[in-house]
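Of the protein chains in this complex, all but one are displayed in their positions.
Naming follows writing order (A, B and C), and every chain is counted from residue 1.
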Amino acid sequence: MGKDGFIELSNKRPDVTSPGIGVLGYGFMGKVHSNAYVKIPYTYQSPAVFPELVALCGRNAEKVSDVAIRFGYGGFYTDWKKLVNDPDVQICDNCTPDDMHAAPTIAAAKAGKHVICEKPLAMTVQDARNMFDAVKNAGVKHMLCHNYRFMPAVRLAKMLIEEGRLGTIYQFRGRYLQEVGHDPATFAENVWYTAGTKSGVLLGIGCHIIDLSRFLVGEITAVNGLVKTFNTERKLSSGAVETVTADEVNYALVEFDNGAVGTLESSGISTGRKNQCTWEINGSKGSISFDIEDLNHLHVYLDNGNDVKGFTDVSVTDFSHPLQSAILPPGHIAGWEYGHIHALHHFLDCVVNDKKVEPLAATFEDGYRIQVIMEAIQKSSKHGKRLEIR
Amino acid sequence: MGKDGFIELSNKRPDVTSPGIGVLGYGFMGKVHSNAYVKIPYTYQSPAVFPELVALCGRNAEKVSDVAIRFGYGGFYTDWKKLVNDPDVQICDNCTPDDMHAAPTIAAAKAGKHVICEKPLAMTVQDARNMFDAVKNAGVKHMLCHNYRFMPAVRLAKMLIEEGRLGTIYQFRGRYLQEVGHDPATFAENVWYTAGTKSGVLLGIGCHIIDLSRFLVGEITAVNGLVKTFNTERKLSSGAVETVTADEVNYALVEFDNGAVGTLESSGISTGRKNQCTWEINGSKGSISFDIEDLNHLHVYLDNGNDVKGFTDVSVTDFSHPLQSAILPPGHIAGWEYGHIHALHHFLDCVVNDKKVEPLAATFEDGYRIQVIMEAIQKSSKHGKRLEIR
Amino acid sequence: MGKDGFIELSNKRPDVTSPGIGVLGYGFMGKVHSNAYVKIPYTYQSPAVFPELVALCGRNAEKVSDVAIRFGYGGFYTDWKKLVNDPDVQICDNCTPDDMHAAPTIAAAKAGKHVICEKPLAMTVQDARNMFDAVKNAGVKHMLCHNYRFMPAVRLAKMLIEEGRLGTIYQFRGRYLQEVGHDPATFAENVWYTAGTKSGVLLGIGCHIIDLSRFLVGEITAVNGLVKTFNTERKLSSGAVETVTADEVNYALVEFDNGAVGTLESSGISTGRKNQCTWEINGSKGSISFDIEDLNHLHVYLDNGNDVKGFTDVSVTDFSHPLQSAILPPGHIAGWEYGHIHALHHFLDCVVNDKKVEPLAATFEDGYRIQVIMEAIQKSSKHGKRLEIR
Partner (left out) sequence: MGKDGFIELSNKRPDVTSPGIGVLGYGFMGKVHSNAYVKIPYTYQSPAVFPELVALCGRNAEKVSDVAIRFGYGGFYTDWKKLVNDPDVQICDNCTPDDMHAAPTIAAAKAGKHVICEKPLAMTVQDARNMFDAVKNAGVKHMLCHNYRFMPAVRLAKMLIEEGRLGTIYQFRGRYLQEVGHDPATFAENVWYTAGTKSGVLLGIGCHIIDLSRFLVGEITAVNGLVKTFNTERKLSSGAVETVTADEVNYALVEFDNGAVGTLESSGISTGRKNQCTWEINGSKGSISFDIEDLNHLHVYLDNGNDVKGFTDVSVTDFSHPLQSAILPPGHIAGWEYGHIHALHHFLDCVVNDKKVEPLAATFEDGYRIQVIMEAIQKSSKHGKRLEIR
């Protein structure tokens, strides 16, 4: 174009790698991952990669094309088997419903794609094992997308624990509460855990708490579970009534390999709690607490032995804190979406620069272990017994 | 006295009954109860009684006399057997260490005194049973002093639940965290749960959470326990080292007879938590949460279906709220001591005016049931099994 | 009495001085002061004094005798002139309405009594000056009862400032908000600032903010005021309508002699604010904030240069903090009434042990200066000009 003084640009930077991304699913998670890919180049002052949004996939062509256009994908597929074999795709990111995690992810790994999968890894321990085996056999990079590990406050917590500033870890107390199903009159299809794959609250959000407890404290060695469904029937908007087997609340008493003990809880019927994912860790020298609905803050108590002692409300928005956005100055709060931006940037960096995905991110191995723990919680509840996790 | 214009007064009001009070123990609880008795006549605009502090009892004459003088007792004893038989004493209030609860309380009941006992009722289920039997047989009034039932905010919560404003109760989540033993270097005699009767955290403060859960939700029918001592040895200031068997943390998953489920926790090693007794209840239509360190507030969520919906921070200091002090106007916060003031006033009112102690206050029957639950938590932890409570 | 084993006690301790107290007024403040006197002997492990409640005074014999009995006074008067000359009274404590502060206090000082007066010292600068002159001339001890100086958190703040831990003080931001008059339909006699002496919000509660700013920051040298009455008429319950001249809201921009600047505000129409007396101080190295409705906590920010930095929520209930009650362990919150307990104990200690009342407590000199500032705020508002305070 001959406009005076105008320097035209290509959207690629010759010095930054642009891996091709294929995303399966255009629902909530598909949108959140797409948003993250779009933002990576400018969230980081010096991004490690410029992801290229090669293709989005979904069964409904009209809907998938609407989302694909809005996020700037090169195109779309309606058949996942095609996407996982697209030669322009280096990374296949599975954002489909839980019961669609195994097959496409295994196929993608077999096709040599690096793979990302949304949580929970699978619906069953067997599927999770198969997925883990597939990525190991294929020798591809793999990440289970537990975004909460990539909140700056969670990362700061991890650092404080690793530096020993909390002393010996005694206790973990984690819960994830939502209210979506609290009203028995809400239609089954409007309650995520009784809709779609009907996988329940433990698989849907309880897995986050398990992941955070393992990330921050250590491996879980025993569980004592209690799982319950209060509203065992729900109406559909059609007027039909469904039997509900998905759990609505679940609890576990847990023991960690380092001796710590604690509680895990998730609920879909905690009226008034929109998305309260909160945890507290108590160590012999200090404590930390966090709530995802106040994710720019970490509350830290360190026994400093002086007269100004108490939980300190640390804003993790200072430039000195980990995972800060290039856009946001101190006190300008980052939204929930930043967990995914940082998590996906990390994985792309690992792929492009051949770094290790773990321990900062969860892998399919973590996903498999989490699945084992979730199954143990359900079994423990059924049989009224503590179960060891091997 | 012949001073001009001076009208001399007796400290008794002829129209208000003055039951004689004998208090056993002058430590923390002895002082707190004494304070409550002194304040009753003026905390209430129209007090039901003017308690008369007849006698305090303790083994160390010098110390007991100091406290007795400071609180205005008529005199003191150094032998509890004498106090429980003092004819001027109508109400015997046992504020001694836990292992001294049974014998004097039973003796007082046999002597026809109405009895108050500090929590926990006893060290064992058997003692608790004996105490409950004794008061039944003697036909005297009895109260287990669970002061937290008499916080205005807890009373408001009870009212909201009874009025059905939370709908069906789904979940209870209660914990009582203190930090007193968090540092392994703290001497055993400076940690209340390894000092004195060494009765541990569950008996010491866990009983409060059990009582509140039963008061607000209903009877507990099954427990799944986890009990642990981290610091299994502690130095004394003498340099000697003691083996610690008292629990430092304990958890229970619980089921209630109305179908609700939940978690109970207490800990003496939660660094940074001074006296965090907090609970949350989720029902199908609303939720409530409370923290004893912010006792003038109750956080209430009612699903009102409009655009201003969320947890409401209710200051329970308005004159319209239950249990308001005659002294304190709205926003002038009441201290922790008011739980005891209101609890003891209630019991005195029941004695003087022949009212029922329960359900507002806990009785020895409640104490016995709580003891059964505490024992079940310990057994469940030991055997790794859920236990039904009969 | 010949009861076996019973040691009878006198309520006096021979080794502790018991000054005779005469209190004028039995309303809100009369009760709060009486409560404080009763509690002094046992709030402190080693109280400096055992005050003796000689006499209460009020015009209505029935009402004053009811309160006097309930708090344990020796007797009562219905004529203040008699009380201020009672030879058994060493300390005269004036808790009457604002327009009754001057005459009885001056008379008591002339009679050689040490004097305490509730805030504000007077209705006018002239009366305040007369009162200050009277106590100086009489050579008696004098205290203006600004109880908030005696909150443990405020005392800790004072210590941190004096130790230079906030660096150079830049800003003070104080406000005292109540809602009592927010509804125009509330009857005039139910709104304290339009009832009784009708002295308005600035005199009624604004004086507290001025006192705290002077106590914590320094002398005020200039003010810029804005004073307003929104509801210029109010109904009485009789149906009659009164013209209201008392201010409902007032503001001042202030300058301090040390260069700091800030804002003062008080309001009686801040809907939803029951008793929010809050202030924040910003210095070059740190900041502090406080709210009287959360009085067991002080929020402190110290720029420590490390990665755990933020406002620290300091519970001032540890035994190591100033002004702790002998009754309350860590985390067992103290009520609003403790400000008066500590303030009155301090004054009694000063009287008995000849210590200096200031700078910990406010004196009549402070009261006079506060009165000058209040008058300047009103004048400044009227004339739209900044006024220097000499």
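Here, contacts are C-beta pairs under 8 Å (C-beta built on N, C-alpha and C of every residue); 3 or more make two chains touch, one makes a residue touch a chain.
The shown structure was predicted, so the numbers you read here are calculated from the model rather than taken from an experiment.
Enquirer: Looking at the whole complex, which of A:Ile161, A:Leu295 or A:Leu344 touches the chain that is not displayed?
Expert: Of the listed residues, the one touching the omitted chain is A:Leu295.
Enquirer: Out of B:Val89, B:Ala188 or B:Leu302, which is the one that touches the chain we can't see?
Expert: Only one of B:Val89, B:Ala188 or B:Leu302 touches the chain omitted from view, namely B:Leu302.
Enquirer: Kindly state which of the options C:Gln45, C:Asn60, C:Gln126 or C:Ser284 is in contact with the chain not pictured.
Expert: Candidates C:Gln45, C:Asn60, C:Gln126 or C:Ser284; residue touching the omitted chain: C:Ser284.
Enquirer: So one chain is hidden, and I want to know which residue out of A:Arg70, A:Lys355 or A:His383 touches that hidden chain in the complete assembly.
Expert: A:Arg70
Enquirer: Among C:Ala48, C:Leu226 or C:Ala326, which one is in touch with the chain left out?
Expert: Spelled out, the listed residue whose C-beta touches the missing chain is C:Leu226.
Enquirer: Where does chain C touch the missing chain, residue by residue?
Expert: Residues 166-168, 170-171, 173, 175, 177, 182-184, 224-226, 228, 230, 248-249, 251, 253, 255, 259, 261-263, 265, 267, 269-273, 282-287, 301, 303, 310-311, 384-386 of chain C touch the chain that is not shown.
Enquirer: Please give every residue of chain A in contact with the chain that is not shown.
Expert: So the residues of chain A touching the unseen chain are 1, 3-11, 13, 28, 31-32, 34-35, 38-39, 41-42, 47, 55, 61, 65, 67-79, 82, 86-88, 178, 273-276, 293-296, 315, 317-318, 326-338.
Enquirer: If the missing chain were put back, which residues of chain B would it touch?
Expert: For chain B, the residues touching the absent chain are 156, 159-160, 297, 300, 302, 307-315, 318, 320-321.
To be clear about the criterion, only the chains that are shown with their structure count from here on.
Enquirer: Measuring centre to centre with C-alpha atoms, which chain is farthest from chain C?
Expert: A
Enquirer: Ranking chain pairs by how many C-beta pairs touch, which one is first?
Expert: B-C
Enquirer: From the C-alpha centre of chain A to that of chain C, how far is it in Å?
Expert: One centre to the other, that is 54 Å.
Enquirer: With centres defined as the mean C-alpha position, give me the chain A-chain B separation in Å.
Expert: Chain centres of chain A and chain B, defined by C-alpha means, are spaced 43 Å apart.
Enquirer: Among all residues of chain B, which ones touch two or more of the remaining chains?
Expert: If we look for residues of chain B contacting two or more partner chains, we find 273.
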